[in-house]
Every structure is written in C-alpha cells, then in structure tokens.
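With one protein chain held back, the other chains of the complex are shown just where they sit.
What follows is chain A.
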Amino acid sequence: MPLDRESWLYRTGRRLALTAAVLMGVGLACAPLQNRVWGEVKSFQPEMNLRDLEDALGQGVIIGLLGGFRTLVADFVYLRASYYWEKSDRPNTEALLALTTSIDPRPLYFWLNAARIISYDIPVWRVRERGDFEDVPQAYKDHIYQEQVDRAMGLLDRAQSFHPDNMQIPLEKARIYYDKVKDYENAAKYYHQVTQMPDAPYYAARIYANALDNLGRSREAYEFLRELYPTLPPSEEVPQASREVVLERIREFENDLDMPLIERFPPQSIELAAPDPVNLTPFSTTGEGTSASED
C-alpha cells in the first residue's frame, strides 16, 4: 500500500520522529556541558525520600515537590511547625519539624532550630504536662531532659550525613550537652571536634577548656589554653579571639593548680603593659582578675 505523504498519521509521525531525533541529538551534544555543570550542582541537592513523605503530605503536595518546589513546601511546613511551637503543641511540632528536614535537608537552620526546640523547649513542655514545674521531681526532669537530648542528637546525626563538614552541627551538639544535661564528657568531645575544624568560633576553644575543667581535667585544660594562646590574633584585630580572657584563664589555672613559677606561662606583653599588672607570685592561692565565663 503506497504511503500517503499528506495523511495526518504520516505528518504527525514525521514531526514526532524529527522532534525526538533533534532533542536526542541536542541531549547528546550537551552531555559534556551537562556533566560539567550538574557535577557541581548535584552535590548540594540531596534526593528526597518520597516514601516517607507521601503519607504525611498527600499526593498534591508530592506533585509540588516533584515540580521543583521543595524549598517552598519545606518553608511552609516549617512555618506550620513554628505555629504549633508557639502553641506548645508537642506532637505536631515534632512531627512537622521532622517532615521539614525530610522534604529539604539542605538548609542547616531547619536542623539546628529543630534540635534546639527538641532539646530545650519540648522538655519544658513535657515537665509542665506533669504539673507545676517546681513541684515535679528533679529525677523525672533529668530523665525527660536526657530523653529529649538523645532525640536531638539523633536528629543532628542525620543532619551530619547531609552536612558532613559543617562545624555548626558538632557545635550544636556540644552546646546542648553542655547547657542542657551538663554532660561535660560529650560536650568536651564535640567542642574539641569543633576546634579542629576550619572557621571554628574562638569561643569553642575556651568552652572546651571549661568542659575539661568541669570534668576535673584542669591540667589538660591548662595545657590546651597554653598551646592556644600564641595562635590567637591580637584582640585589637579580632575582638572575638578574646586573648586577654584566655590569658586570665591560664593564670587562674596556674593558681588553682599551685604551679611553681618556673612551670608557669611566661608573662605576656599585655600583662606587663597593664597599669595594674597581674599578680604572678608563685604558690598564690588567689588569682587576680575574674574568669569571663563563656556561659
């Protein structure tokens, strides 16, 4: 049967074949360019676990996510979580925070704020569920605090799988251990980890020394600060480095440890230049100056 070149089928088929051929040709030709750019962009775009999300969001929102609107959907879910947080609604807050990080695990603040809410706010709500805050036994409070801190740590562990090199995550873990449950062992572990990372804030090293001191490892804290001090920039250039505070802390440790003069950190120029020099008398039991606690 001869082929009718004017038939709809022939024309449509030819158009489709040509379109597919051209697009595939362009796809092939652009493959090196796509590989180059996608290679750079891909690592910041973790895949979504749709199986977890479908039940919670419904198919309409899933289509929105597939359409590339995950950032916006995550923001709205987070705002919803914040609404429940204001109402101290624990189940909804926790569920929506978990959902937010599942939808878009890229923004670090979702993880950090969620961890803070789980470890600082929710324990207080849970204690209040039992009655007046002051009347609830301390043992119960401690149990709740520890439970919530463990949940926050689980969340931050997941965050670390998406942001393995970001120092904010171990820093948040260290803060929570230090402030919420006074677990100085773990706090010291994570503060130390932070001090080894690029862009670590200066205060992390100071609190690491405090954590060691709280663990009774004052000598170790002292040695750490002695090594730290020469690496700090002058306070006139970087006030956050707080060189004077570190030096004061070193002197406090020397006094607390009753160190002989010969073993002490040599007097520094800022001490010698001070109008009221620091008392460097050996075996002194009272240190000059006060400890500026980073707490």
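List of remarks:
Just so it is clear, a contact is a pair of C-beta atoms (placed from the backbone, for glycine too) under 8 Å apart; a residue touches a chain by one contact, two chains touch by 3 or more; residues count from 1.
Throughout what follows, contacts and distances are computed from a predicted model.
Between the names "ABC transporter permease", "Cytochrome c oxidase subunit 1", "Chemotaxis protein CheA" or "NitT/TauT family transport system ATP-binding protein", the one given in UniProt for the chain missing from this structure view is "ABC transporter permease".
When the omitted chain is restored, the residue from A:L9, A:L28 or A:A139 that touches it is A:L28.
Within chain A, the residues in touch with the undisplayed chain are 11, 15, 18-20, 22-24, 26-31, 33-34, 36-38, 40-42, 44-45, 63, 66-69, 71-72, 74-75, 78-79, 82, 106-109, 112-113, 165-166, 198, 201, 203, 238-240.
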